[in-house]
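Supplied in structure tokens, the structure appears directly below.
Part of the complex only, each chain left as placed.
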Amino acid sequence: MNEFEIERHADPALSDPVLIEGLPGVGHVGKLAADHLLDEFESEPVATVYSEHFPPQVTVDDGVTDLAGAEFHALDADGTDLLVLTGDHQAGDGPGHYRLTARFLDIAEEFGCERAYALGGVPTGELIEEYAVVGAASDEALVDPLEDAGVEFREDEPAGGIVGVSGLVLGLGGRRGLDAACLMGETSGYLVDPKSAQAVLDALCDLLDFEVDYGSLSERADEMEEVMEKMQEMETAQAPTDDDLRYIG
Amino acid sequence: MNEFEIERHADPALSDPVLIEGLPGVGHVGKLAADHLLDEFESEPVATVYSEHFPPQVTVDDGVTDLAGAEFHALDADGTDLLVLTGDHQAGDGPGHYRLTARFLDIAEEFGCERAYALGGVPTGELIEEYAVVGAASDEALVDPLEDAGVEFREDEPAGGIVGVSGLVLGLGGRRGLDAACLMGETSGYLVDPKSAQAVLDALCDLLDFEVDYGSLSERADEMEEVMEKMQEMETAQAPTDDDLRYIG
């Protein structure tokens, strides 16, 4: 295998497509949101990117393995063409993040993307009642339309900047002339957070003028709440003691 | 030294050989199983792979050092030619895992391997009574014959995917057209587990129609049980206090 291997599945002609990035991150918000778009619209896989910069592993689905990678799907969201990038992994090394993102942007450019939304979460450290969406943009001119869609811009937030592929979609993409924004749903940061993903999708729907049903996300959110309740019950009981065995070579 | 150095020891003509990979991993199950094959059948070393992607170290055997590497041995298992890959190390860096596995697959291809079994363990976190073998395959068509041999396929298992060379034998091998399966013996994950290795070998014997004696593995399993009993006795006594010395430069 070379440093990168890009497998093309289809070459649809897209009209002014928008790149949507949703790889794993805080609260899995971006990935949940991107996956939900693939669930709700009819989508077509167009390319898979494999790389030695992904962790050295396969995922297993119904017993069949899938090499770590990231996938582009094309879909038509009520008349807006989206090129959705999702997957199960970020890069495993720092330069790898730069190199992978550069390849992702190459592919988006080939399909004609001039705009991009990187989806993610911003950790608050607290349980959220009202899910705000915090924004960041590669260019100042993008801020007003985002605010019109309810995205909040806050001084000094996110405090630690934006890390990983989402950050570099703006950082490297912006340097290439891509109009790129990051939509970050507030999330406690402790749990996979479907409600935060819904808030992010709400903003995206507003910005790109499409609608999406949240049924399956709501179910997932209900499941998470049950998990949390069980955990709180378990914590009242005594914590299990560590197994006393140690690894012997 | 170059990034890789491959030392050829012999070039036997193998008939439809099957690649068996058993490098160190969870419970050392894969390595124990592969080493047991080398112990029980007459085997011939055919190639050693050295690489800067292995940890920078030598093992010492009877005072003589051996550079970190991985070895291929050829053996005839009741009429089935096996090309067994084993060693003491995985790669030390992520891209190194990809690059090493690619070299391993190159060598297997040169010998004509079209099938591969990656042997390993799957951690359960609990002591095991009945050692099941969990499977994963590079292709859906491989699942049925594996199930016929008693290998279990479970939804969402192994949950974390398969990491390291075993995972990539399926992930990279599958992309090359290799029919590759992973046989993972259940193991607590805390101990070197010869019984799990035996379960994996049982499945392999069934799949490839050969027989193997488990005498030496059983002895090793008995040793492990003694070790465990001693540990449990020791734990009832007071834990030794840490030596109070600290390192002074």
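Going in written order, the chains are labelled A and B, and every chain counts its residues from 1.
Convention: contacts are C-beta pairs under 8 Å (C-beta built on N, C-alpha and C of every residue); 3 or more make two chains touch, one makes a residue touch a chain.
Given the structure is predicted, the values throughout are model-derived calculations rather than measurements.
Colleague: With 2 chains in place and all of them the same protein, how many does the whole complex in this file have?
Modeller: This complex, considered in full, is made up of 4 identical copies.
Criterion: only the chains that are shown with their structure count from here on.
Colleague: Fit subunit A to subunit B on CA atoms, both being copies of the same sequence, and give the resulting rotation angle in degrees, nearest 5.
Modeller: Rotation angle, to the nearest 5: 90 degrees.
Colleague: What part of subunit A is in contact with subunit B in the complex they form?
Modeller: Residues 1, 3, 5, 50, 52-60, 62-68, 92-93, 96, 243-249 of subunit A touch subunit B in their complex.
Colleague: Under the stated contact criterion, what part of subunit B meets subunit A in this complex?
Modeller: It is residues 28, 91, 93-95, 97-99, 101-102, 125, 135-140, 143, 153-155, 157-158, 160-165, 167-168, 170-172, 174-175, 182, 188, 190-192, 224, 227-228, 231-232, 235 of subunit B that touch subunit A.
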